[in-house]
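As you look at this complex, bear in mind that one protein chain is not there, while each of the others sits in place.
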Amino acid sequence: MAAVDVIGLTAERAAAMLRAGECSSEELAGAYLERIEAFDPALHAYLHVDPEHTLAAARAQDQSGNVGLAGVPIAYKDLLSTKGVPTTAGSKILEGFIPLEDADVVARGNAAGLVSLGKTNLDEFAMGSSTEHSAYGPTRNPWDQTRVPGGSSGGSAAVVAAGLAPWSLGTDTGGSIRQPAAFCGLVGLMPTYGTVSRFGVVAFACSLEQVGPMTLTVRDCALLQQVIAGGSERDATCVGLREPIVLPEPGRLDGVRFGVPWAELEDGVDPGIRERFDSSLKLATELGAELVDVELPYARHGLAAYYVIAPAEASANLSRFDGVRYGLRVDGPDLRSMYEATRSAGFGPEVKRRIMIGTYALSAGYHDAYYVQAQRVRTLIRRDFDAAFLGVDAILLPTAPTTAFPMGARMDDPLAMYANDIFTLPVNLAGIPALSIPNGLVEGLPSGLQIIGNAHTENTLLRFGAAFEQAIGFDPVPPALRGGAA
Amino acid sequence: MSSPWQKDGYEAVIGLEIHVQLATNSKMFCSCANQFGDEPNTNVCMVCLAHPGAMPVANAEAIRQATRVGVALGCRIPETSEFSRKQYFYPDSPKAYQISQYDQPMCAEGLFRVPGEGGFDVRLTRAHLEEDAAKMIHAGGEGGRISGSAGSIVDFNRVGTPLLEIVSEPDIRSPEDARRFLTLLRATVVAIGASDCDMEKGSLRADANVSIRPIGSTEYGTKTELKNMNSFRFLERGIEAELERQLEVVLGGGTIEQETLHFDPVAGTLSSLRSKEQAHDYRYFPEPDLLPVHQTEAGLVELGSDLPELPAVRFDRLVAAGLTEPTALALAVDADLAGYLDAVATATGDVKTSANWTMGEFSAHLNGAGLSADQSPVTPERLAALIALVVDGTINQTAAKEVFGVLVEDPQATAASVVADRNLAQVGGDDALGEIIDAVLAAHPEEVEAFKGGREQVIGFLVGQCMKQSGGRADAKALQGLLRARLNV
Partner (left out) sequence: MSAERIELGPDEVRHVATLARIGLDDAEVERLVGELETILGHVATISALPIADVPPTAHSLDVAGALREDVAKPGVTREQALTNAPDPSVDGFRVPPIGS
């Protein structure tokens, strides 16, 4: 059968081809599987691929008739539980673990007829910004294989950028969708907290994280958000959408007021990133938007607050990995030594660091100075955003202060690694949505523009995103893949 | 009734921590059945097993029941309460944290009244909702004790059972009062249907915080925590033993160390338990997977008006109706029997006689047959009809007991039909009794002489003989009167 050309293929287009009978789901999945076999060994973006399983699922969709998005393939971050399919969270401690249930987002994907191509690599338990903290080895950036794809959803970003999946799901606790989307030239959405179910998502920091789409276009992003968003009886914090997600059309931005927190951009931003950001601001005004100076005085404390709250929650969430009911066990003569040996062998250095920070911050004598104080900062960050949104429709920031950095560059400096998330993590602390879209190249590497909105303004963000997307005219296919060369 | 425990210048200071398993259909944070006695690990799910990605969703009925208990115990119900994570590593805790409540419990400070003579008030610190732990089956250990070297098997059936932990202030001053307090509190929880509070099955568990201090002191001494007192008797005995131990230590010039003690009911001794977490640093923080619970004023009012009569109130009512305190207390803590009594008393209009029958013959019949009041063939209406025949003098006590026996055996019988069939109506007229008395006096001249010579107790013998002559049907009171009149002439 004739191979389908999937490089640069959007999910929207793939669904149209399936509906028109231009190809079958099996052919489509087959084309991706061939590319995975050929190119994933170098990228190492997938942790688990089961071609038989994928093709069987695709055939089943072909048989039931491809309506809507049915038959379109997808890749899932390996933090999302998949029933009967190994789910590792990128950790040795979950090697061989087989979930008993699908995560709600996976179940929603299945219900929409999406066909899973496999599970993608990530920083262990989503703790990291480069995917180098995966216990199963790092993923490489398809734009430059000497560089990281970002993280923690680096695998989910790399597979879409490399044409190994039309789209994917990631999770975002402090920037883990948006930063890898920016590093790999993709669109990524951090949804409003509580609009997407977290049931079945291996928990890192429950009060901060959401599942979200990683796609080639803003419209694909909206389509996938339509699939995954909605209330769930299995997640008490998931209240669902206030209004349905609509497919955005590109257009002008007349009358739109964008807030720009200039003070936050004064230092720590690479000149190339700053240049791209300034040029997108110019585009905004050309499209009719107005730029307004906003102040987010507590955002600069976001990094400190985040690195108390996220590790504190993580330290409790990861306590269940104790060698009793599932996962790795390293035996010892008594219970205590079994616990310590299992957790010492099962967790990597970054996870141990964060568990240690979180345990310390919650322990007697430090709880108020660290944990409660961080929660107060969280209140103030939320208030900053609330005040800003009184006067603007959205806030613009670079997604990350740098482009993809070389592999290994930040592995010995945890704080420098954390600092890559300074523009993304205040959003998680506030529980509001943010869309990252490609904002052109800096020395051949993608950069991201982050559009931050008030809670439940996804439709507004997607509309703004579509306008920028058209005006910027970014080609999401890395040069090496263009012209069918790869 | 009780007096404070005071010895050698020291007094007892006791507080209780009571765990009540709530009688819901499903568990606290998942949909598994809330039931006892399944085969190990057959009543579990992802949440019970703390699989990665499992999330808790709170049971609305457990929250409602917990709130009702709080209202019944006189607690303040805060507008907002919050779940927190209490962290400790132990195989009975699959997440290595228990979802509990910390600084915003479901029920805040309350005041619980133990009524009656020697009654007292106990301030309640709080009552909070949490999830029960799994069960450890210790290979080689006895009775669930942490011992042996063979390891353990974990059974997660019980994990996640809704638990209400009720904490009292140290306002109790004797082991007996501790028992009395717990008895009435248990009855209150049972009365509102929130739990069966069966200590044997573990649906009611009590720990005691025990200390002693010089009489008159307002400071608290160092307390120890007593665990595993799985009956009311053991609770009383355990506290008693610990008070004696502490007194001996203090009188010997020693100091009490804060520790957790395990009471061995067989040996009557206390032994120190190793703590789960050496440092007891539980690292509480708000449970991010659950949002706060809000109570509305209207909801609380509706809930309060929906409560049945509570034991302390019932006690007061029954005492006011003329019952003795022990009888009133026995009925106050037994909603089943008290409801039965109320139905009987309504029909007869005589609470005291109704209570005597309910607590006497009827109770004995229930115990003998292993029935609850509503299962008995002797309905309140049937017993009331029987009591009416006693009160109006148609039959005497002896005959009434016989009638009761028939009512138990034959559901078709009525008190009146049994009296008629068996000819049990009292022989009460002066003429009829006079004949019997004449015959008896004639047959026992020596006893008559003895009585007249001052041996008062002989009258009992003569009454008995007359009763025998009447076939047990004589009106005993009338008989006595007539007999005395005849002998004193």
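Letters A and B mark the chains in the order given here, with residues in each chain numbered from 1 onward.
The rule we apply is simple: a residue touches a chain if its C-beta (ideal position, glycine included) is under 8 Å from a C-beta of that chain, and two chains touch if they have at least 3 such contacts.
The structure displayed is predicted, hence computed values, not measured ones.
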Sole residue of A:I7, A:V239 or A:L441 that reaches the chain not shown, by the stated touch rule: A:V239
From B:S152, B:S174 or B:T188, residue that would touch the chain that is not displayed: B:S152
Among A:V246, A:M356, A:A387 or A:A480, residue touching the chain not depicted: A:M356
Residue in contact with the excluded chain [from A:Q225, A:S315 or A:Q450]: A:S315
Touching residues (missing chain, whole complex) on chain A: 96-98, 100, 193-194, 207, 231, 233, 236-239, 301, 303-305, 307-308, 315, 319, 322-329, 331-341, 343-344, 347, 352-353, 355-357, 359-361, 363, 369-370, 372-380, 382, 414-415, 418-419, 429-432
Missing-chain contacts mapped onto chain B: 24-26, 30-34, 39-46, 48-49, 57-63, 82, 89, 91, 136-137, 146, 148-156, 274, 277, 279, 281, 283, 285-286, 288, 290-294
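One rule holds for everything that comes next: only the chains that are shown with their structure count from here on.
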Intercentroid distance (Cα basis), chain B paired with chain A, Å: 57
Chain B residues within the chain A interface of the complex: 46, 49-58, 85, 87, 89, 91, 94-97, 154, 279, 281, 283-285, 288-291
Partner chain B, residues of chain A touching it in the complex: 80-81, 87, 89, 94, 97, 99-101, 103, 198-203, 205-207, 233-237, 312-313, 315-316, 319-320, 322, 324-326, 335, 339, 359, 362-364, 367, 371
